[in-house]
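Before I ask anything, let me first share the structure, which is written out below as structure tokens.
The complex appears here without one of its protein chains, the remainder shown in place.
For subunit A:
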Amino acid sequence: MELPLVNDDTMIDGEAEYLSEEMSPSESESEEDVKLAEPSKTAVNNRDALLDKLGDISWPENVEWIHKLSIDIDQEQEVDVNDDLARELAFYTQALEGTRQAFEKLQSIGLPFLRPADYYAEMVKTDSHMEKVKSRLLAEKQKMVEAEERRKAREAKRLSKEVQSQKLKERAKQKKDDIESVKKWRKQRQQSGFADDGADKALDFEDGKVFERSKKKRPGVSPGDRSGGKAKQAFGKGKKPKKGDVKNSKFGFGGKKGLKKQNTADTTNDFGGFSKKGAVGGSKKRKR
């Protein structure tokens, strides 16, 4: 039980020796407070000599303020050194206050103090340097704007997904309703024996909406074209047409016309599907 105590004592002694060797003390980084108390006694602070020297070097008393241009600002509160923001704020307010007072004095003397906009002279930082500063500021702003946009796009996408699904549902529902109402109307007509004038009852399933042709241009497709007009499109976007698209155009609504109407203005003069020589049309496998 004695050994651990001895160990501790020697440790403390070692540190004390090290401390007394230093002439000037350290600050709060040190572990003990003994350091701080000691050197303040040995530090020199010869106030009289300092004031003498001050008298030696200072300018004569009645020098006008314009030579000194110095303002003393009161520092109201103690500023914590480690709090960067507060410290810089304190400096900024000191400068602002000082400038205001100085400007008032200068104004009373009547001297110009602001640089007019058309006064061009050499500045302390070169123009090229200021260009760099400007580009950096712009880049920062750009980054912020982009981040905003990205965030908004994410949000919008989320929303639009929902909106789109809603719309699809709506459309499907609408279609169903239309077909239902046509069927109903037909049934009604059947039941009432095809005898009405059509004025009453009328075709209220129309809802006042006239059938609008879809604004999408239907491409003219030649009859021998098995891709349904989608082969040519591949070039435009650089990728092959999706299978769904091809199938849609052949078998879907508003796509390939089927064999009922084959010619449009484009295809009348289009002889791309025909080769110059030999058999025209027909499958190659066909036996002759």
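Brief remarks follow.
Rule of thumb we're sticking to: a residue touches a chain if its C-beta (ideal position, glycine included) is under 8 Å from a C-beta of that chain, and two chains touch if they have at least 3 such contacts; residues count from 1.
Here is the rule we go by: contacts and distances are computed from a predicted model.
You can't see one chain of this complex, but its UniProt record names it "Brix domain-containing protein", from the set "Brix domain-containing protein", "Peripheral myelin protein 22", "Proteasome subunit beta" or "P-type ATPase C-terminal domain-containing protein". Considering the whole complex, the residue from A:I73, A:L159 or A:A172 that touches the absent chain is A:I73. Among A:N62, A:S108 or A:N269, only A:N62 touches the chain that is left out of the view. Across the entire complex, the residue among A:R136, A:K169, A:R186 or A:K242 in touch with the chain not shown is A:R136. Touch with the chain that is not drawn comes from one residue among A:N46, A:S108, A:Q191 or A:N269, which is A:N46. Listed for subunit A, the residues touching the missing chain in the whole complex are 1, 3-4, 7, 11, 22, 24-27, 29-30, 36, 39-40, 43-47, 49-51, 53-54, 56-60, 62-64, 66-75, 79, 81, 87, 90-92, 94-100, 102-103, 106-107, 112-117, 119, 121-125, 129-130, 132-133, 136-137.
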